[in-house]
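Here the complex is missing a single protein chain, while all its other protein chains stay put.
Showing chain A:
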Amino acid sequence: MIRGADAVIKVLAAHGVTTVFGYPGGAIMPLYDALYGAPVEHLLSRHEQGAAFAAVGYARASGKTGVCFATSGPGATNLITSLADALLDSVPLVAITGQVSTSVIGTDAFQEIDVLGMSLSCTKHSFMVTRIDELIPTLYQAFAIAASGRPGPVLVDIPKDIQLAELEYRTPLLAIATEPRAEAGDVEAARRLLAQARQPILYVGGGVGMAGAVEQLRDLIRVTGLPSVATLKGLGAIAHDTPGYLGMLGMHGGKAANLAVQDCDLLLVVGARFDDRVTGKLASFAPKAKVIHLDIDAAELGKLRRADVAIAGDLRQILPALAMPLNITPWQAEVEHLARKHRWDYRHPGKLIYAPAMLRRLANKLPQDSVVSCDVGQHQMWVAQHMWFRRPEDHLSSAGLGTMGFGLPAAIGAQMARPGATVVLVSGDGSFMMNVQELTTIKRRRLPVKILLLDNQKLGMVKQWQQLFFEERYSETDLSDNPDFVLMASAFDIPGRSITSADEVEPALEQMLTAQGPYLLHVAIDDAFNVWPLVPPGACNSEMMDEPETRT
């Protein structure tokens, strides 16, 4: 007989979990006791949101299911933002929370909150275990649900008395979940549409990476010669030098990407969901296009845009069935012309540091095995526009929820998942402060995370919108009273330096990347520059705004 808490650790081990992220507290003490001396490594965060984001970063950088622990009450409520983030970005996560004992649930006991109730809107599924014999099967189910179909976060709330109760450990028998399968007729219909199209384009989302279908997608592009665009989460699925690949589309997408999509006559949508940041005004998105929509989640099909052919299923099986040579030479030439015409221009006269050029330089310098984690705001869009990635799991960005404070803990998780990789956090002066306590986690484990902090002393993205759409009324976006970031990092034994002029960029990036341990490079960037191009809210994607002639 073992305690429930010991059984939890055994279930983790049985699922190949070697690293968990968390923070102890009263109602989860039995589990932390079971962890003591166990073969599962625990990384102590300094805030439960940081623990869960580290688990998200771990999952996204490795493809494995991330695991995090938190106690009842405030511990669990602190997880909520990260669970929501994992839900919107379809990240496989198992969150285990302690709960007050079953006898006092519903009495407003100390650190009691209805976590199961709170979890309903921010998880793929959730459980509260109320009987010891349900503990092991529930945990097995949690892992199965988190990783199957469209992945997502699963929460398991375990009352303290269940953690302490004794049981005989038995591996449960689980029914194998059935995944939707593509109908042969639908695949045939999709092939017919592809063969008829004169101006087809691939619109690739995060689903490709999550499905492990990157190779199948690249084969499809090789065989068909299809021009392509990607969403924020789809970046890395297509190699950046692939002919006809136009990078990111949408609100801050490249001009060529948006114009090509607006002009296409067939949109082959793969693991993407017509997010509003992608489509702009939905009614005028790719207005001439027929749509083939492929996704593992049937609920995404027809949710926002009617598809001519919609197939719910495993992309690894569907994509090869669509690989056939296409006769689209004139369109390919047109796309190439668009790409050349709207190539990024990195010339930026003056001494100040132009963030897009610096990020392009960084991308070109990164070793093969690298992960870039970013926060949310202008720097995030510059990373998406100007950096390039070998694989989707090399680019961690809070896409659906857009959570500031994501980057630092996600970088920590990525470094734990891939200890040999160069992990670079690209953050902004706003986002960085939102989970800055996780610097302690870097210090504690001497994780060699490189921090590139882009500082324009502003909440840049909000300020950009105030400038463009709110008559330059800069309400609460001034951050000129930021702390001394290099000094702050030094308090966590993280060395670093600050640069302000363009000629310092190259040696400073070199110094950062060759540093043995963690490093912070603080970059005072040209704060006059905004993120361009931009599709204004409510506009059609062909109505992109460019950088104005006169800068503020």
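In the analysis below, a contact is a pair of C-beta atoms (placed from the backbone, for glycine too) under 8 Å apart; a residue touches a chain by one contact, two chains touch by 3 or more; residues count from 1.
Note that in this section contacts and distances are computed from a predicted model.
The chain that is not shown carries the UniProt protein name "Acetolactate synthase 2 small subunit", picked from "Transport permease protein", "ABC transporter ATP-binding protein", "M67 family peptidase" or "Acetolactate synthase 2 small subunit". Considering A:Ala14, A:Leu164, A:Ala298 or A:Leu468, the position touching the chain not shown turns out to be A:Ala298 (whole complex). Here one chain is not drawn; of A:Leu116, A:Leu315, A:Val335 or A:Ala399, the residue touching it is A:Leu116.
Of the candidate positions A:Val67, A:Ile80, A:Ile113 or A:Ile145, contact with the unshown chain belongs to A:Ile145.
For chain A, the list of residues touching the undisplayed chain reads 116-117, 120-121, 124-125, 128, 145, 297-299, 301-303.
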